[in-house]
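Missing here: one protein chain of the complex. Every other protein chain is in place.
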Amino acid sequence: MHKITWTHKVQYYETDQMKVVHHSNYIRWFEEARVELMEKIGCPYDKMEEKGIISPVLEVTCQYKQMVRFGDTVEILAWISSFNGIRFSLSYEVYNQKDGSLCTAGTSKHCFINAQGKLISLKREDPALYESLKKLCEE
Amino acid sequence: MHKITWTHKVQYYETDQMKVVHHSNYIRWFEEARVELMEKIGCPYDKMEEKGIISPVLEVTCQYKQMVRFGDTVEILAWISSFNGIRFSLSYEVYNQKDGSLCTAGTSKHCFINAQGKLISLKREDPALYESLKKLCEE
Amino acid sequence: MHKITWTHKVQYYETDQMKVVHHSNYIRWFEEARVELMEKIGCPYDKMEEKGIISPVLEVTCQYKQMVRFGDTVEILAWISSFNGIRFSLSYEVYNQKDGSLCTAGTSKHCFINAQGKLISLKREDPALYESLKKLCEE
Partner (left out) sequence: MHKITWTHKVQYYETDQMKVVHHSNYIRWFEEARVELMEKIGCPYDKMEEKGIISPVLEVTCQYKQMVRFGDTVEILAWISSFNGIRFSLSYEVYNQKDGSLCTAGTSKHCFINAQGKLISLKREDPALYESLKKLCEE
């Protein structure tokens, strides 16, 4: 499985009064890593949306294991864990750079829709992206 | 199971360029409803934190079924689905007020820790809150 | 000057590790009140955008006078302070409901553009909205 790493410096505005990163922000960090992954495989979201293909989120899960604080920098690993031409899933792991500990793990599920909101088969609509994603999953 | 309802008017800043509510915001709406629920059962978070009891999120899940847009108002149902004195789980459902459709469903898991970050037994630390939560689950 | 009041319950996710509302959120609350004001005068943003009229923010200012905390509810007053058919300005005041103290004051400036991003004269493009805004400023 091909994994990418996205580095994120924790920002003050991401903390809450518990003095740790608010749990909703990890969902955003997963997106940061997902955007990076799509760029790395040659299918950036902005180019995809220009072609009229949108990839909404169908499901997210997130397990919080270690708190992350302002002053920390995290590395987010992301990889495609499944893909069937219609739907795909990603997995994520967030590591604290200061000690290498696993802080958070999560998943997201996605499909592809067109501008009219209709589910599309990537194989037919964008064969190049289809092959890229398929290859990534087989690696 | 005792359920509360929290009404939220969708804000412009909650949308993204897909012209729908960004998926991370539902995790925040779950929190809005959870805060309301804790108030309703007489254990508001601010009072709990004043007593030195913090209730971090251990896990969240969210399934996205229907997109929600700016101009919509949603009703978030929340209820405690399990509680064992150490950990508790909540379930959430988000309904669009305009047609009553179920847009999102989710869950969150929590524990109780003290100011030093140590896991606590609510039965010992705050018997009143323990009884409130226990009663809610049995109803 | 016709003023509207928008009530906002402070949310946990709006706090930061200083244990107060993060300063960027007041800019969002101004938007909440602005959206309410546009609805009250019969020109809601979603209807305006459906007609192809967009109203971007040209400038914001915000003075922070009293900190607002989780557990507080605020009332945001908003009113149109100037309008010349091309641009308009709003003023905002945020009051803490618990003691009536003024917490924040601010302003925003806006124009009207069409879907192509071109500046438009509201008098020509939407005479009804033009008259509503003009009347509000003269009151």
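Just so it is clear, A, B and C label the chains in written order, and each chain counts residues from 1 on its own.
One rule holds for everything that comes next: a contact is a pair of C-beta atoms (placed from the backbone, for glycine too) under 8 Å apart; a residue touches a chain by one contact, two chains touch by 3 or more.
What you see is a predicted model; the values in this text were computed from it and never measured.
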| item | value |
| --- | --- |
| Where the missing chain touches subunit A, by residue | 11-13, 28, 31-32, 35, 44-46, 69-71 |
| Touching residues on subunit B - with respect to the absent chain | 12-13, 15-17, 19-20, 22, 24, 70 |
| Subunit C residues that touch the omitted chain in the full complex | 17-18, 20, 23-25, 27-28, 31, 49, 54, 56-64, 67, 117 |
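As a working rule, only the chains that are shown with their structure count from here on.
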| item | value |
| --- | --- |
| Separation of subunit A from subunit B, taking each centre as the mean of its C-alpha atoms, in whole Å | 24 |
| Residue list for subunit C, restricted to those that touch at least two other chains | 12-13, 70 |
